[in-house]
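Sharing a structure below in structure tokens format, with a few things to ask.
What you see is the complex with one protein chain gone and the rest in place.
The chains carry the letters A, B and C, assigned in the order they are written, with residues numbered from 1 in each.
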Amino acid sequence: MTFYERMMNLDRRWVYLVIGVVVVVTAIWSFAVPLYVTPEARSVYDFVESLVPGEVLMIGVDYAPEVMAELHPMSYAITRQCFAKDVKLLLCCLHQNGPGMVEQVVAQVAEEYDKVNGIDYVYLGYKPYPSITILAMGQNFRIPFPEDYYGTPLDSLPMMRNMTNFDNVKAIINISGGSGTEYWINYANGRYNAKLAIGVTGVMTADYYPFLQSGQIFGLIGGMKGAAEYEYLAERGGYISREKGQLWASKSMPIQTTTHIVIILFIVIGNVGYFMSKRKK
Amino acid sequence: MRRTLPIAVVAGVGFFMLIQYFIPREEFETLYEWALDWTMVIGCFAMALGLYSLTNMMVTKVRRKAEGWGYSLVALVGLFVMVFVGIVPHYQDSLKYGTLFMDIFEYIYIPIQAAMFSLLAFYIASAAYRAFRVRTVLATILLVSAIIIMLRLIPLGPLSAVNQWLVNFILTVPNMAAKRAFWLGVGLGATATALKIMLGIERGYMGRD
Amino acid sequence: MGTAELIWNGVAALLVLCIYSFLYKDNPFYKFAEHLVVGVSAGYFAMILFYNAFLPKLINPLRAGQYWYIIPGILGLLMWARFSRKWQWLSRPTLGFVIGSGAGLAIPLYLQNYVIRQLHATMLPVGFTSWPLITNVMIIIMVFCALTYFYFSKQHKGAFGVAATFGIWTLMVGFGAGFGMTVMGRVALLAERVVFLRDYFAELWGALF
Partner (left out) sequence: MKNKRVFWNKFLRILLLVIPLLFLGVCTSSAQEGEAEVLEDSLAQPPAPPTEVKAFDTPNDNGHSITVTWKLSVDDGAGQNNVVSYEVLRSESPDGEFEVRGLAPAGENVFEDKGAKEKQDANYFPPHKDFYYKVRARGDGLFSVSEVSPPAHAYGQWYHTGKTPVVVAVLLFSTFCLVFITVARKGKKLYIRPLAGIEAVDEAIGRATEMGKPILYILGLGSADMIATIASFTILSRVAKKVADYQTPILIPCCDPIVMAVAQETVRAAYLEAGRPDQYKEENIYYLTSMQFAYVAGVNGIMLREKPATNFYLGKFYAESLLLAETGSLAGSIQISGTDEIAQIPFFVAATDYTLIGEELYAASAYLGREPTLLGTLKGQDWGKAVVMLALILGALAATFNFQFFLNLFAVQL
């Protein structure tokens, strides 16, 4: 067998071995991989970056623990960025299995930045029927959420004093693992014209590009990769740091990048072998 | 009788399921829900057949001391331990977290399932290596499209922007069109198959004698 | 981790390694894990059916006086006629019930979800004045051509052949994209297993020394 034929008909166990070694090695020596940041993720970051202290950003978090790996990093990075910039946050959750998780994120980050519930952020909690809840919030946050997650009436929270509805928030970022996104697009943006960006899981990403094109959403963070892009920007902006273990999505990205490179290399090797062995004949 | 009765049942039940879809009345809804329940009950009885078929095969191997009969014994032990701890010690509570039944499931089935699933990372690489050759036009198209999508995770400097544009284009235009056409075809094909079954044109699956 | 959990996780870690050994070649460790998981999962599934279907869908309704549940009981018992070669045909009406209900339900559902809705979603405004409109034109042409590829009763020749060829190209671009998009998820699964093994052995090391 010639060298090129051997290249073409490599025993597949070599492929397995290389993949295995690459994954294990990259898992142990985690290193930073420069990442191409998509404009749709950058526009979300840039928008949050443009907010000035005291302005309010709303985050709708609609996902269950199953898709945490992809979406949690987004929630953390955005929350950290906002608190570091003294931007106020209004959060709500429209997924039945999510409320505790959101609380965990916001409480943890608030403690890091010494932010006070009710003054620097408000967590509205969970309500069923996303469509009705979003519609009602467009009228007044107090209709679906007379009290916040901790049972305090909204009217007694200083941050909510001048807040009525979506008109009082600079934008809404919806981080979602399911159909919730559609309601935000159709109702919050479609009906109340709220400025909206979304963060979704990898499999959902392709479905939402048309909304980006039509301008219904101004930004899109797509899956693990989008989360890593956001973390990359936030790290460069000094909002999160690798040393403190605040990068989640970025941690597994090197494994993804190296395995993708290896697979593409194998395809190239196979084709070079195919070409050369054919030419010889 | 042996052939016509079953075919009549297929046609009758099929026709009912077809028309009930358009009748929102409660009576029809209830019948529909019953039909679903009944299929589940039939599945339970059938499970006995399934378990019989599995144990029969394994027991035969063990009894004949066929090659690898020891492994068949492992399967038999696994099966009977599971049924035993599922029924005997905690009647009705076996499915709760923390019982031996669930422990076995969690520490034996789940890890193996996850490991089998993750074998796909290796297989997807070797399948790509073997299949993506520029042998034919179709294979080349498959290869180019897959590589463009995979490149989105690799830093390419300024070319990344071009690649990202291509990725978006592929996902929203040809990929979307391919899915739509695929589903349209599947919809018509599945309907035709269902019609053939209900009209009794295809009946080879229903025995002959 | 307590001792019990350490042991259970040890079993899990060993089984994961048994499965991975299959990548080199078929071997006794894999055979062991394979037969174990077949037995355990069959037992698990049987118990799940027993508790989640047999009791609530048959026994409980009968106990509550809903005697019409005797019908699925009889249908189910007929399945057991399969234990005898002579009476095997008695199970056919039951099989007919299952297949008939599947076929009948498929007709409206497939036509609705795969044909009408996909068709409706593809009826996009077209034009050449803006990029979104141009992409719509492309989508419609691609769907059209991909459908011609699925034509069975016409030779793929001439203009029709050109359209069909373009159609299969579109499908291939879509499949390539599907392949490329999936790699990331599969690699993530493998990374998760590697981390599981790493953490377990670190834990074990800590517990032992």
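By definition in this document, a contact is a pair of C-beta atoms (placed from the backbone, for glycine too) under 8 Å apart; a residue touches a chain by one contact, two chains touch by 3 or more.
Please read these numbers as outputs of a predicted model, since none were measured by experiment.
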Note to self: Given the contact rule set out at the top, which of the displayed chains would the hidden chain touch in the full complex?
What the structure shows: A, B, C
Notebook entry, point to check: Of B:W34, B:W69, B:F84 or B:F117, which sits in contact with the chain we cannot see?
Noted result: B:F117
Item checked: Option touching the unshown chain, where C:L62, C:L77 or C:V126 are the choices -> C:V126
Next item on the list: Consider the whole complex, including the chain that is not shown, and state which of A:Q96, A:Q139 or A:N193 touches that chain.
Entry: A:Q139
Checklist line | Candidate in contact with the missing chain, chosen from B:I104, B:I154 or B:A194 | finding: B:A194
Check: Which subunit C residues touch the hidden chain?
Finding: 19, 22, 26, 30-31, 33-35, 37-38, 40-42, 44-45, 79, 82, 91-92, 95, 98-99, 101-103, 105-108, 110-112, 115-117, 119-120, 122-127, 136, 140, 143-144, 147-148, 150-156, 171-172, 175-176, 178-179, 182
Note to self: What does the interface between subunit B and the hidden chain look like in terms of residue numbers?
What the structure shows: 18, 21-27, 29, 39, 42-43, 46-51, 53-54, 56-57, 60, 68, 109, 112-113, 116-117, 119-120, 123-124, 126-128, 130-132, 142, 146, 179, 182-186, 188-197, 201-202, 204-209
Next item on the list: By the contact definition given up top, give the residues of subunit A that touch the hidden chain.
Entry: 12, 116-118, 132, 135-136, 138-140, 142-143, 152, 156-158
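Here, only the chains that are shown with their structure count from here on.
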Checklist line | subunit C and subunit B - chains in contact with each | finding: A
Margin query: As a test of understanding: of all chains, whose mean C-alpha position lies farthest from that of subunit A?
Written below: B
Next item on the list: Using the touch rule from the top, work out which pair, A-B or A-C, shares more C-beta pairs.
Entry: A-B
Margin query: Rounded to a whole Å, what is the gap between the Cα centroids of subunit B and subunit C?
Written below: 3
Check: Could you state the distance in Å from the CA-based centre of subunit A to that of subunit B?
Finding: 31
Next item on the list: Just give me the whole-number Å value for how far the CA centre of subunit A lies from that of subunit C.
Entry: 28
Check: Mind pulling the subunit C residues that touch 2 or more other chains?
Finding: 23, 181, 183-184, 187, 190
Item checked: Per-residue multi-chain contacts in subunit B, two or more chains -> 121-122, 124, 128, 143, 147, 150, 153, 171-172, 175-176
Checklist line | Complex interface listing, subunit C residues touching subunit A | finding: 23-24, 131-132, 181, 183-185, 187-188, 190-191, 194-195, 198
Item checked: Sites on subunit B touched by subunit C in the complex -> 2-3, 5-18, 21-22, 34-35, 37-52, 54, 68, 71-72, 74-83, 86-87, 92, 94-95, 101, 103-122, 124, 128, 137-138, 141-150, 153, 169-188, 190-191, 193-195, 197-198, 205-207, 209
Item checked: Touching residues (chain side subunit A, partner subunit C) in the complex -> 13, 16, 19-20, 23-24, 27-28, 69, 202-203, 206, 210, 213-214, 223-225, 252, 255-256, 259-260, 263
